[in-house]
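Structure first, commentary second.
Entry: chain A
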Amino acid sequence: MDVKTVTQQEMQDVARRLRAAGTRLITIVGYDSGDTIQVSYFFQPFPEGKAETYRVVVPKHGGNEEVESITPIFPAAYIAENELAEMFGVHVKGVPGRFFLHESINAPLRRKAP
Partner candidate 1 sequence: MLKILANIGKNLISKPYTSNYPFTPYQHFPGVRADVTFDGTKCILCGLCQRSCPAECILIHKEQEQIEYLNTQCIRCGYCVRVCPTNAISQNEVYTKPSRQRLTVYTKVTNENAPVIKKRMAAEAAKKAAAEKPATAGTGPAKPAGEKKVDEKKTSA
Partner candidate 2 sequence: MKTTIQFGPQHPVWVEPLRLKLTMDGEIVKDCELEAGFCHRGLEKKFEWDYNKGAYLSERICGICTQHHSTCYCTAVEGTMGLEIPRRAAVIRTIMLELERLHSHLLAIGLTLESIGFENLFMLCFRNREIVLDMFERTTGNRVLHGINIVGGVIRNIGPEMAKELEDFCDIMEKRCLDLKDMILKSYTIRERMQGVGVMSEQLARDLCVVGPVARGSNVPYDIRAVAPYVLYNEIKVKPIVETSGDCWARSVVRVRELFQSIDIIRQCIPLLADAGEDIFAKSKTLPEKEYFTRVEAPRGELFYYAKGKKSKEMDRIKVRTSTYGNGPGFVPLIKGSHLADVGLITITFDPCIGCFDR
């Protein structure tokens, strides 16, 4: 599994380029490594090709990290971005940030900084 690490602005361009090529979004995976939150975007070229992975690394600073949304480009990212926001307590611009969880539950998958 080869991962390309990009910045948030590059990610927007990548998403636009892939969208124009007819690529499908598989999902968005968040991972808390302690002092950063890694957001991985999985794409599947269609009709054929190998899956591609892009990763955005967001440094943690006390619960108001911001992630650019790709929902305007890929409508399929809506649920995944909401889930990312509620599970890791990050702020994804442009989505409500609550889909599965009740308001009383706060960022269950976020870990304490070591």
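Regarding selection, all candidates are chains of the complex that A comes from, given by their letters.
Things worth noting here:
As a working rule, a contact is a pair of C-beta atoms (placed from the backbone, for glycine too) under 8 Å apart; a residue touches a chain by one contact, two chains touch by 3 or more; residues count from 1.
Predicted, not measured: the structure shown is a model, and the values here were computed from it.
The candidate touching chain A in this complex, chosen from 1 or 2, is 2.
Taken in their complex, chain A has these residues touching candidate 2: 1, 22, 24-27, 29-31, 40, 42, 44, 46-48, 50-51, 53, 74-76, 78-80, 87, 99-102, 108-109.
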